[in-house]
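Report on the structure given below.
Just one protein chain is left out here, and the rest sit where they should.
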Amino acid sequence: MTQESWMEGTLAAPLLGAVLALIAGRSAASAIGILTALVGSAASIGLAFAVSRGGSFRYAVGGWGAPLGIDLRVDALAAVMLAMTGVVGLCISVYAVGYFRGKEAEAASSRTNTGPAWLFWPMWLMLWGGMNALYLSGDLFNIYVALEVVGISGIGLIALAGGSAIAAALRYLLLGLAGSLLYIVGVELLYAGYATLDLEQLRQRIDAQPSTWLAAALMTAGLLAKSALFPLHFWLPPAHGHALAPVSAALSALVVKTGFYLLVRLWLDVFAALGTEHVTTFLGALGAAAVLWGGVQALQQERLKMMVAYSTVAQIGYLFMLFPLASMSGSLTGALLLAVSHAMSKAALFMCAGSVLAVYGHDRIQSLQGFGALMPMTAAAFALSSISLIGLPPSGGFAGKWMLLSAALAGGAWWWAAIIVLGGLLTAAYLLRVLAFAFLEPVVASSTRAPRAMELTSLILAGMAIAMNFALLPLHDLLHAGGAR
Amino acid sequence: MTDPWIPLVAVGLPFLTGIVIFMLDDRQVALRSLLNLFGAFAKLVLVGVMLWGVVNGRDYGVRLAIAPGLDVALHVDALALLFITLSAVLWALTTVYAIGYLENAAHRSRFFGFFSLSIFATTGIALAGNLFTLFVFYEILTLVTYPLVVHRGTQKALAAGRVYLCYTLAGGAVLLLAVAWLHALAGPRDFVAGGYLREFGTDHQFTLILLFGFLIAGFGVKAALFPLHGWLPVAMVAPAPVSALLHAVAVVKAGAFAIIRVVYDVFGVEFAQSLGVLGPLALLAAFTILYGSFRALTEDELKKRLAYSTVSQVSYIILGVAVLGPLSTIGALVHLVNQGLLKITLFLTAGNLAETLGVHHVHEMDGVGRRMPLTMTAFTVGALGMIGVPPIAGFVTKFYLGSGAAQAGQWWVIVVLVASSLLNACYFLPILYRAWFQPQSAPWPNEKREGFDAKAVLLVPVLFSAALAVGAGIFANAPFGPLEWAKLISSREFGYGP
Partner (left out) sequence: MTPPIIYASAGAAVLCLGLFGFLAARHVLRRILALNVMGSGVFMMLVALAARTDPPDPIPHALVLTGIVVAVCVTALALALLTRMCRDEGSALLPEDRDIE
């Protein structure tokens, strides 16, 4: 297989699967979904290997070429994000099969209507395709389209839960739409100034003009809203906390990373010539505030899913601490590893929350006595993903934080280091508070068991988050061979 | 020739044992016990091989790159061997004991799984070849001992677990900062006898003093240095084998061992002296010794009294490290072993009392010597050893610590040692008096067993460790005795003559 065909597979499989799942309807949607997930994740992993061997490359769709045609391009940074999406996406798909089967059984016994649950599949595959398109895009407008695909399908997925999720979806939509409008105005300004939408050309032509700064500011504001960085995070906890478990997992683990990825592209690459020190410091400061604020909020939550959602707010902050440290060696590797292991551990946590909900019928933290005895695999998954999120060794979260910490200390910026360490303690406080309940004796002997597929996938994901401890070196090699910058 | 397999197997064996045990059903008692015993005794054999190899000049080591300039390194040196031998022997003892102790208890697979993982972490700490590796395993130890502390699943156990985590995680955070900072400052360095920081000379003095403080604070949590000792007495809610493991082998020793590494192999004892950090450390250790002893006087609960005694005794090691001189070094190292033997004996006998008669408090111990003569004999050995009565192991320690202090001209240390021994006598002798010379004053709180003394499976490990403690005192100078090893380490690693 050529590297181009890996790329075609990565992009086309989920989009095609989404359409097929929609046509096939209730009966075959999940089968198509799993099949697509297998093909899509295999393609994205294959693409990552292709990049690690052959370096970054471009691909003119249909042979048209820029500016009229659409150019796809992939480099190491994009390849890492794609592979992350592929692996976590596959696990989410497997989990979802078990999840919806369990829901159906429940609905059949209680004769309630759960709504068109099969619609999960077309929307989820569309979301996946949108994310892949975003990572493969090489120009600003394509990115806009991909952002909208991600946004619309994400909103649909949230709304699937009904009830209070509807308002959360609506809030997400309004903010997301406003964000993308700001982004597109910025794109216009850049096009007016430099007559190109291509990221590579833009990087070469860019200079520090007022309109460029305005464009950069507008785009950044839009993307910050989408990536839920403090103080624009308020839409995230209700949306992620009320959605169905596989949806929360996908949104919290994968979708929030798209905004971060674009900001990394823009500020560390395209806009680098603007002289961006105060901007990166500003982004880092917001990140630090997010770490502390999200952590304190998570500590006060009484529902497990809301707590995990607030934890996402905090963990996004960690990623943004990359910006002020980007000039130090190893920081990009560290932040990327942090992003990847967060995707794994956060998806696993939301899956655990879903399994807990399935067994207990609620997710009030105070009443989760004995979930360790009732569902040992879920408890193990919860523990392992907590270790990674807290940043305790050995785990991907630890390795990532270590690199950021070293970067901060090598640069003499001990205040970033202090925030990194403090945030870890906060994370420990809210996660271990829950974990302690696993060791109590169960109060009620629940006869329901979570489907095995659910418990097992969460454990596998959590295990991967731990194993990421050893991914630092390959990741470092990939970034330096594949030319991320 | 460097052989990578032996250290890998030494670390991997308890890890795999733990993982397999997790997967077993609680009812598969025979298989689990077999696995446990296999793990423990295979480890003993492995340690024997390493001892033999190192004596014959073999070199065991392995490293794995995590990132550019960041390695996980395992290396077997004499100091590592001292610790790993201790842990292997005591692991085997405690395993046998725990199988008997937890008969018919709930969640045994979970318990023995984490128990094995604790040994995995301890082995990692012992074999760590650099500060980063040490830190990684030190944190793993925190994580895998937490479930043991909260094992009983009561609210009280959970509260104790919370305290334990508060101390250890906060310590871990400080440690992370310090280790990363030192790594940024000095680059990737392995432990080396005499330390590697003296190259800095007079540069970065303030930073280095600060980092020394951070490291001691981080490792001092597990070593229960005052004022970081608060978790230890609280953690006594754990089952007896855990208390024995936590207090004699894994946790507190890991802290003390790490401090030895920091002082000798990172900073270098002479460089640390020139930074002026050893004096305050010695004062802190001395204060902890006296403080722990005073607190032990007032505790009526047997395990808590023993816990405060641990707080006090572990600081002997640190005191020996902080007093400059070869003799006090030997004293510190030999106490690492001796205190382990004595304390595990004491905790296991306490477990026997609780398990057989339901005796948890000192005031309930009247006449217990006649009811359980063998157990109390072992207890007596442990207690007298702690006080420093020859020929039991504790005497050797105090002798060397005292001579070391005299050699260094630090007479106040001897005063501390004498005072502490008096205090030890004050809190141990009344127990012995009650047990042997008082008639039974009240019915036993919860007598579970009619026959002679305790169950054999509980009795044998206790007697064995007591015998070891006596042996370590009498045969201190025998080849391969702990004292001999301590002298070897002292001469090999620190360049002092024996």
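Letters A and B name the chains as they come in the text, with residue numbers starting at 1 for each one.
The working rule: a contact is a pair of C-beta atoms (placed from the backbone, for glycine too) under 8 Å apart; a residue touches a chain by one contact, two chains touch by 3 or more.
Since the model is a prediction, treat every value here as computed from it, not as a measurement.
Engineer: Wait, the hidden chain, what does it touch out of the ones we have here?
Structural biologist: Output: missing chain touches A.
Engineer: Which residue, A:91, A:155, A:336 or A:435, contacts the hidden chain when the whole complex is considered?
Structural biologist: A:155
Engineer: Among the options A:23, A:108 or A:167, which residue touches the chain absent from this view?
Structural biologist: The one listed residue touching the chain not shown is A:167.
Engineer: Looking beyond the chains shown, say which of A:106, A:188 or A:477 touches the absent one.
Structural biologist: A:188
Engineer: What chain A residues would touch the chain not displayed?
Structural biologist: Against the left-out chain, chain A lists 67-68, 141, 145, 148, 151-152, 155-156, 159, 162-164, 166-167, 169-171, 173-174, 177-178, 181, 184-185, 188, 191-192, 197.
We adopt the following convention: only the chains that are shown with their structure count from here on.
Engineer: Between chain A and chain B, tell me the centre distance in angstrom, where each centre is the average of that chain's C-alpha atoms.
Structural biologist: Their C-alpha centroids are separated by 43 Å.
Engineer: Could you please specify the touching residues of chain B with respect to chain A in the complex?
Structural biologist: Spelled out, the residues of chain B in touch with chain A are 22, 64-68, 70, 107, 110, 135-136, 139-140, 142-143, 147, 150-151, 153, 155, 157-158, 161-162, 165, 169-170, 172-174, 176-177, 180-181, 183-185.
Engineer: Spell out the residues on chain A that touch chain B in their complex, using ranges where they run on.
Structural biologist: Answer in residue numbers: 330, 333, 370, 372-373, 380, 387, 392-394, 399, 402-403, 405-406, 409-410, 417-418, 421-422, 424-425, 428, 432, 436, 439-441, 469-470, 472-473, 476.
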